[in-house]
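After this line comes chain A, so read on.
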Amino acid sequence: MAIEYQPKIVGFLCNWCSYAGADVAGTSRICYPPNIRIIRVPCSGRIDPLLVVKSFQQGADGVLIAGCHPGDCHYTEGNYYARRRLALLRPFLEYIGIEKERFRVEWVSASEGKKWAQVVSSFTDELYKLGPREMTLAKGTG
Partner candidate 1 sequence: MNMTGTIKPSPSSDLQNFVESRSGQKVLRCYQCGKCSAGCPASYVMDMGPRQIMRAIQLGLREKVLESSTIWLCISCQTCSARCPNEIDIARVMESLRWLAAAEKSEPAEKDIALFHQLFLTLIKRSGRVHELSLGALYNLLGRHPFANMKRLPGMLARGKLSVLPPRVKGVAEIRSLFAKVKAMEKEHQKREVE
Partner candidate 2 sequence: MRPDTYAYYPGCTLHSTAKEYDVSARLVCHKLGIKLQELENWTCCGASSAHTTNELLSIALPARELQAAEEMGLPLAVACALCFSRLKHSAYELADKEKLDLVNELLGKEFHNTTEVVHLLKVLYEERDAMTVSRPLSSLKIACYYGCLLVRPQEIVDLDDVENPQIMDQLMERLGAVTVDWGFKTECCGASLPLTKPEMVLKLSHRILSQAKQAGADCVAVACPMCHNNLDAYQKDMKRKYSDKFELPVLYFTQLAGLALGFSPKQLLLDKHFTSPLPMLRDKGLADAGIAIKV
Partner candidate 3 sequence: MARTGVFICHCGTNIGGTVDVSKVLEAAKSMPTVAYVDDNTYSCSEPGQASIHDAIIENRLDRVVIGCCSPRMHENTFRKTVATAGINPYLLEISNIREHCSWVHGDDKEAATDKAIELVRMAVAKVASLEPLFSRQVGLTKRALVIGGGIAGIQAALDIANADYEVVLVEREPSIGGRMAQLDKTFPTLDCSACILAPKMVDVAQHPNITLLTYAEVQDVKGFVGNFEVNILQKARKVDHIKCTGCGTCWQKCLERTPSEFNLEMGKRSAIYIPFPQAVPLKPVIDTEHCAHFKYLEAKEEGRDLPDCNICQQLCPVSAIDYEQEDQIISERFGAIIVATGYQTFDHSVYHEYGSGRYADVITGLHLERLLSASGPTGGEVIRPSDGLLPKTVVFVSCVGSRDEQKGRAYCSKVCCMYMAKQAIMLKEHDPEVQCYIFYIDIRAGGKDFEEFARRAQEEYGTLYLRGRISKIYQEGKKLIVCGEDSLIGRPVEIAADLVVLATGMEPSIGAAELAQRLKISYDTNNFFIEAHPKLRPVETNTDGIFLAGSCIGPRDIPESVAQGGAAAAKVAALFSQDVLTTDPMVATIDPMLCSGCLLCTQVCPFNAIDTQVTRDGRTIALVNETMCKGCGLCVASCRFGAADLRGFTQQQILAQVTSLWR
């Protein structure tokens, strides 16, 4: 079981900082595990809790949200709302049976390519340890 198990991660990245940081990881050719699927959004404040739950429902083993460091947001306050809103989401996820380690919020700036690679690698390792999500919620009706 463990050999085929490849953690499936959905990443929502804010366009101005984290997405650019992931680009820098690319231009600097820093390798990291291929388990993440990146979805670009204008700001981490755009992430609606429904999207996170839907990702788990779709079969994701982990969901990562990355935005600008507090104070650097291109829209000034976007990441402040994200920080509070997603902090509330954590207990809800545990309530519906998703371990809190499967949901991560990180701040990655536009120049932190190395940090982005470390975030993805450490998250992937942690999800290896956690193993696949047994929760077989009905596959999303799409």
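Everything below uses one rule, namely that a residue touches a chain if its C-beta (ideal position, glycine included) is under 8 Å from a C-beta of that chain, and two chains touch if they have at least 3 such contacts; residues count from 1.
On the choice of candidates, all candidates are chains of the complex that A comes from, given by their letters.
All of these numbers come straight from a predicted model, not from anything done at the bench.
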From 1, 2 or 3, the one in contact with chain A within this complex: 3
Which residues of chain A touch candidate 3 in the complex? 8, 10, 15-17, 19-20, 22-23, 25-27, 29-32, 34, 37-43, 45-48, 50-51, 54-55, 58-60, 68, 71-78, 81, 85, 109-112, 117, 140, 142
